[in-house]
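Of the protein chains in this complex, all but one are displayed in their positions.
As written, the chain order gives the labels A and B, with residue 1 at the start of each chain.
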Amino acid sequence: MMQELLKIDWLVFLRQTLPLLLPLGGGGFLLLVGPFFKRSHRFNFIFSIAIALLALFFAWQEWLGATNQTVNLLLFDRFTYLFAILFLIALILTLLLSYSYLESFGLVRPEYYALLLFAVFGMMCMVAGHDLMVVFLGLEVMSVSVYVLAGFQRSNVLSVEAALKYFLVGAFASSFLLMGIAFIYGATGTTDLIVLHQKGLGMLAGETRVYALVGLSLLAVGLGFKIALVPFHFWAADVYHGAPVIVTTFMATAVKAAGFGAILRVVWALFQWEPLLFANMIWVASVLTMTIGNIAALTQKNLKRMLAYSSIAHAGYAILPLVAFSKQGASVTSSISFYMLAYILMTVGAFAVLIALSEKEEKCTIQDLSGLGTRKPFLAFSMTLFLLSLTGIPPTLGFFGKYYLFLQAVQAGYIWLAVIGVINSVISVYYYLGPVVAMYFSKETADQKVGPTYWSPQAVLVVIWFTFLGVSLFGLFPSNLLDLIQTSVSSWLVAGK
Amino acid sequence: MMITLTHYLILAAVLFCIGVFGVVVRRNILIIFMSIELMLSAVNLVFLSFSRYLGTQDGHVWVFMVLTVAAAEAAVGLGIIVALFRNKQTIYVDEVKELKG
Partner (left out) sequence: MMEPIFFYGFGGLAVVTALLMVTRVNPIASAVWLVVCFFAFAALFITLEAHFIGVIQVLLYAGAIMVLFIFVIMLLNIGAEELKARTMQFSGLLGGLVTIYLIVLITLGLLKNPVRFFEPLTEGYGYVAPVGRLLFTKYLVPFELTSVLLLVAIVGSVVMGKRKL
């Protein structure tokens, strides 16, 4: 073991881990230096953006030259860097949304930026780790940061309540996850994902099967809590509703993508134990999650809650292709990764429009949107595009994302499952079009006519433009993006065999 | 009578389920939190018994990590509870229900 450590080329290791280390170091630096710049919000903001952009650049460099090397429980392949890029994009968009929001809500503190950077570091570890220990600790770093971020508006009961609920559910889920890992360790003697994948079925010679099954189901419960699958979804709406809307944006996009990245790694290592049971678990969870998420979203008046339930439903769509994992692992993985990117862009966009409307207090009910079409045509138009994309109407990015997801199920012979997915998308039209109708066809209330001129800070507009272009352009020309993702995924899945 | 791996696993499962019971049934946040700590300790027991059974000490390293995670969660969780108490003056989850809809 000692020799192995000495053999590592530390300079290469440093280069490979740079996209991970930059957010970590940046967060630490902000904590140390932030207090001296307490008055200067701008410094903290620009510094974090710079760190994120730098990390994005290096992640891209490393993506180009990735070699599938594993160094001390970290796996540096294109999949790792692909997800690192996703997290960094979500981070940059969240940072841009945060600046004016923090100012107008009186939350200016360097800790906010530091915690966001730490959370992204944890996410990258979740995807880069090829031992369950690294995945778990990355998950904890991310979760602990996000618990605090959810309660960042400490004087607001809603925010603190969201933090409390998120924390209790998260800690509860973590102990299930750990119990699952403990049993998997007992059944196989290892927690290394690559070893688990390579040995596969051979490890489960009859006797240890019970341990493995107990471990697998507990692990599924733990992960199900973390990405809010039905029946472990009850916390999501409250937490998304109570947290400051910038944090909700981050939770709905980056945190969810991190959960899926880790799940893909774990599934890759463990699915072959019980392919049939696994496929059954997946389709039941998927059907329940999308149906219940969509039905609950139908009655919501608050857009934050509506988007929370819709994010539950989207998690249901996103796990759907996993039923076909044993047949076509690479294309399933790339379809899910593609969907995560699409989901990040359109969800950030939708939340950005809400943030653009929220000065001094959050304006997130459907009523607040009424008449927006005449007052702020661009905001209304882009919101419409994001909602159509979330519904999955062509030619938006959301449509192609969903198409690739359902295509996997169809190719594996689960046509009925894809049909259920399509029916669910049709149900979702109803609640996604509610805000659109309000924006274009409902009269403004007297209050709004006199009321605030919408304030739309520059940085938020940049985010809206960026996501708007992303959703529409990639919706028209998705093939390059898909190629890129397929390359990242196939190198991992081939190399691991 | 020999004490076997199965004995330890059943004991750990019982303790874990008592923890789950506490989380599901109790309404006092502090006691819910303590029940989660109990669950984590039960996890440690499972790790150590498997470690003893397999004869590898990787399980011991896992226990270290679980302890650290428990400590970190305790610090943050108690901070959140204090912040909640300042806002609401309550430690009962069923009195904390501003978020509904």
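To be clear about the criterion, contacts are C-beta pairs under 8 Å (C-beta built on N, C-alpha and C of every residue); 3 or more make two chains touch, one makes a residue touch a chain.
This structure is a prediction, so every number in the text was calculated from the model and none was measured.
Participant: Could you tell which one of A:Phe47, A:Phe105, A:Phe152 or A:Phe325 touches the chain left off the display?
Facilitator: Only one of A:Phe47, A:Phe105, A:Phe152 or A:Phe325 touches the chain omitted from view, namely A:Phe152.
Participant: Touching the hidden chain in the complete assembly: which of A:Val210, A:Leu298 or A:Leu469 does that?
Facilitator: Only one of A:Val210, A:Leu298 or A:Leu469 touches the chain omitted from view, namely A:Val210.
Participant: Of the residues A:Leu22, A:Val127 or A:Val141, I need the one that contacts the missing chain.
Facilitator: Checking the options A:Leu22, A:Val127 or A:Val141, the one contacting the hidden chain is A:Val141.
Participant: Sort through A:Gly28, A:Pro275 or A:Pro457 and give me the one touching the missing partner chain.
Facilitator: Here the residue in touch with the unshown chain is A:Gly28.
Participant: Considering the whole complex, not just the chains shown, which residues of chain A touch the missing one?
Facilitator: Residues 1-2, 4-5, 24, 28, 31, 72-74, 109, 111, 114-115, 118, 121-122, 125, 129, 131, 133-134, 137-138, 140-141, 144-145, 147-148, 151-152, 154, 163, 207, 210-211, 214 of chain A touch the chain that is not shown.
Participant: Please identify, in ascending order, the residues of chain B that touch the omitted chain?
Facilitator: Touch set of chain B with respect to the missing chain: 1-11, 13-15, 17-22, 24-28, 30-31, 33-35, 37-38, 41, 44-45, 48-49, 51-53, 55, 57-58, 60-61, 63-65, 67-76, 78-83, 85, 91-92, 94.
By definition in this document, only the chains that are shown with their structure count from here on.
Participant: Can you list the residues on chain B that touch chain A in the complex?
Facilitator: 16, 19, 23, 29, 32-33, 36, 39-40, 42-43, 46-47, 49-50, 53-54, 56, 58-59, 61-62, 65-66, 69, 72-73, 76-77, 79-81, 83-84, 86-88, 93, 96, 98-99, 101
Participant: Would you pull the chain A residues touching chain B in the complex into a rising list?
Facilitator: For this pair, the touching residues of chain A are 133, 136-137, 140, 144, 147-148, 151, 154-158, 160-165, 167-168, 171-172, 174-175, 178-179, 181-183, 185-186, 189-191, 237-238, 241-242, 300-302, 305.
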